[in-house]
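A protein chain is absent from this complex, but the other protein chains hold their places.
Letters are used for the chains, namely A, B and C, taken in the order the chains are written, and counting of residues starts over at 1 for each.
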Amino acid sequence: MSAVMGHNRYGKDGIRLVLVRRGEGPHRSDVLRDLTVDVRLEGAFDRVHTDADNSPVLPTDTMRSTVYALAQQHLTGPLEDFGAALAGRFLDVSPACTLAEVRLREHGWAPLVGDAHAFVGGSAECATALVTRRRTGPADTRSGFSGLLLLKTTGSAFSGFLRDELTVLAETDDRILATEVTAEWGYLAGSTPAYDVARSAVRAAMVSTFAVHESRSVQHTLHAMGEASLAACEELDAVTLQLPNKHHVLVDLAPFGLSNDRAVYVATDRPFGVIEGEVRRSG
Amino acid sequence: MSAVMGHNRYGKDGIRLVLVRRGEGPHRSDVLRDLTVDVRLEGAFDRVHTDADNSPVLPTDTMRSTVYALAQQHLTGPLEDFGAALAGRFLDVSPACTLAEVRLREHGWAPLVGDAHAFVGGSAECATALVTRRRTGPADTRSGFSGLLLLKTTGSAFSGFLRDELTVLAETDDRILATEVTAEWGYLAGSTPAYDVARSAVRAAMVSTFAVHESRSVQHTLHAMGEASLAACEELDAVTLQLPNKHHVLVDLAPFGLSNDRAVYVATDRPFGVIEGEVRRSG
Amino acid sequence: MSAVMGHNRYGKDGIRLVLVRRGEGPHRSDVLRDLTVDVRLEGAFDRVHTDADNSPVLPTDTMRSTVYALAQQHLTGPLEDFGAALAGRFLDVSPACTLAEVRLREHGWAPLVGDAHAFVGGSAECATALVTRRRTGPADTRSGFSGLLLLKTTGSAFSGFLRDELTVLAETDDRILATEVTAEWGYLAGSTPAYDVARSAVRAAMVSTFAVHESRSVQHTLHAMGEASLAACEELDAVTLQLPNKHHVLVDLAPFGLSNDRAVYVATDRPFGVIEGEVRRSG
Partner (left out) sequence: MSAVMGHNRYGKDGIRLVLVRRGEGPHRSDVLRDLTVDVRLEGAFDRVHTDADNSPVLPTDTMRSTVYALAQQHLTGPLEDFGAALAGRFLDVSPACTLAEVRLREHGWAPLVGDAHAFVGGSAECATALVTRRRTGPADTRSGFSGLLLLKTTGSAFSGFLRDELTVLAETDDRILATEVTAEWGYLAGSTPAYDVARSAVRAAMVSTFAVHESRSVQHTLHAMGEASLAACEELDAVTLQLPNKHHVLVDLAPFGLSNDRAVYVATDRPFGVIEGEVRRSG
């Protein structure tokens, strides 16, 4: 028997970069960037596996060095531009590479009011970007964010669903709706989006839609959030949303002689519903 | 050989409670409380272990029920008051119990501006409280918070330290200082603190001190943050701080012909320094 | 503007099932199964999103109930058979569903020698399966395992790789090689594999190959492990491996006047290399 390689790729995960752009003068603020970067390369790497020929392999340690070496010159604006510079660099130095993918997450830090050099962090919310470059053609750029926790105490129902003999779920016209938004979107061909403006617009559209939408299901809310995002940013082509349903279960206090009119809930961990979908422009 | 019981206790960890206090009228805001509660009881429980006599054991499942059953009536203000009600209840219903300890963490949710019923969460920062009650005497109440990430890009040095033959650390007069603050404090005997006011005052004092303090070491900053806390809240007796040193290492870019004047850092995970200490009033 | 749905699906994650099959008679052993199950359905669900029409939606709570309700009858053998029963059930009861996917992980417990009813667990290693069924055609069944930690203290080199001006990694002819194997494979069309026999054979082939293979790179080892798996189980079509490179860095003890001849290493967390590839039969 002989074995051949199918699809394969390699890279580095979890490259942690903090970049400080120093302000000038005693009262100028510093800018703080805090990123985690993952890299993947694809291409003519079969013989690395089959023939132990390492000559095409750019070491993953070099991917790490590259992130640090390019940061000062190329991490001056949106995540997406830094990702494009990194992916381009990998194509330039690795002849065997035909596709370079760079995934970036930026961890938020808020400057402390009144101080130009101190920051507070701690949120799970990240800005994200995924940049893919090939030998020819434009970069494929996707933007997004993750870790945004949203909860509404009313304005969410779930009823009229399919029932089989194993269905015991009660219908409800008023439940807590809670989720942790992961969103990612691409851009219309030929557009030149301002990535950070787009991300802010999409996030704002999603948050305000979540708040005011009369939800009939998580799916219903997903579509509304996607539609509002497309309306808020005309360069967007389509947006993909992952919305776990972080269930909050009303506690039965009747055995204790107590009422519980949508007041006392258990926040549950597992299992949880997962709703995933893409919303795109029609026509 | 015979074996006897030494110190023992039991309880329930990870009780997840979400309480919604509904506003009245269409434009009234809801109040959202999101807590995780741990309970421990101590007392005359030796024979449960040695003689399989369960008659003194209030089930840990009942501790869970108690948190939910008491929430509407007793979680109307600070965490500390809810903890005191819970601990008191456990002493009341369990004759064998001589000490009841309740630990509470509150997960933050910010109301969305312009909407009275939607909230955004996602921060690792929690308000904390630890309430201990015995059969006689006042409750021992400790307040705190955890998960506050702080980072400053300048104003932190570390030099003049002890060196042995295994010491290779370079002295520095300007490094990144980053930490995740865990703080806990007690109150002067006889004081009647407004717990939430105290927590806000302590947090504000710690954050602003961290920002402006010219740090000579994490220990030095710990003392300054503790001192500022005592000054900011006169009911405080003493404050305990845990300050992990989340190291940021300047990357050597010289091999690549690049300068790195306090710009490009690696954020490291492990190992990390840990500085722990109590700061209390003198005299 | 109008927004339409692209690809979408929904389901339940993290359904935790423990099944005990009781032995008969005082000396008969119990069988313990400990699974985590995830479910996804795809199909004609667009109008759930766009029109708030819930009539096609089998609730995710029902997916949970289904796992528990089918366990006694259908979890009598391999994971894959239970997955097929679940996926078939979802197609049966949901007219809108065109594709049902069930992912299963089984957590290992070893019976204690000499006792028929007690078990020891604690390993991160899981058996895995992914079963996908459509309205017509056979189920697509993939088997695998995850969480297998392997380390070898010698017999691993990495040299002759591509160098650019950012490459500082030294070549080595003897390093520690450590990884956490995630493996998944499919079966030849028309084969009727004994899934548990296949999994044992593949695991054994991978482990012994890892041990004795003279590795020139992680990619080289990946191919050897894949090839050995195909040889060990003739029903296998192709096997996909994910091999993170859990770097162990030799500590420089020279500043302390100590030698370090491949003895003292730092086990690092992040970043880490990732090698992913499929090995399939040729011809």
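Keep in mind that, in the parts below, a contact is a pair of C-beta atoms (placed from the backbone, for glycine too) under 8 Å apart; a residue touches a chain by one contact, two chains touch by 3 or more.
Keep in mind it's a predicted model, so treat the numbers as computed, not measured.
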Which residue of A:His7, A:Arg28, A:Arg135 or A:Arg270 touches the chain not shown here: A:Arg270
Option touching the unshown chain, where B:Gly77, B:Pro255 or B:Gly273 are the choices: B:Gly273
In chain A, positions touching the absent partner: 165-166, 168, 255-256, 269-270
Hidden partner chain, residues of chain C it touches: 16-22, 30, 32, 34, 65, 68-69, 71-72, 109, 112, 114-115, 117-125, 147-155, 176, 180, 207-208, 210-212, 248, 251, 253, 256, 258, 260-269
Touch residues of chain B, complete complex, unshown partner: 1-16, 40, 45, 48-50, 52-62, 64-66, 69, 93-94, 158-164, 166-169, 216-220, 222-223, 226-227, 230-231, 238, 240, 244-245, 269-283
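Simple rule for what comes next: only the chains that are shown with their structure count from here on.
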Highest C-beta pair count, chain pair: A-C
Greatest separation from chain A - chain, by CA centre: B
For chain A paired with chain C, centre-to-centre distance based on mean C-alpha positions, whole Å: 24
Per-residue multi-chain contacts in chain A, two or more chains: 16, 65, 69, 269
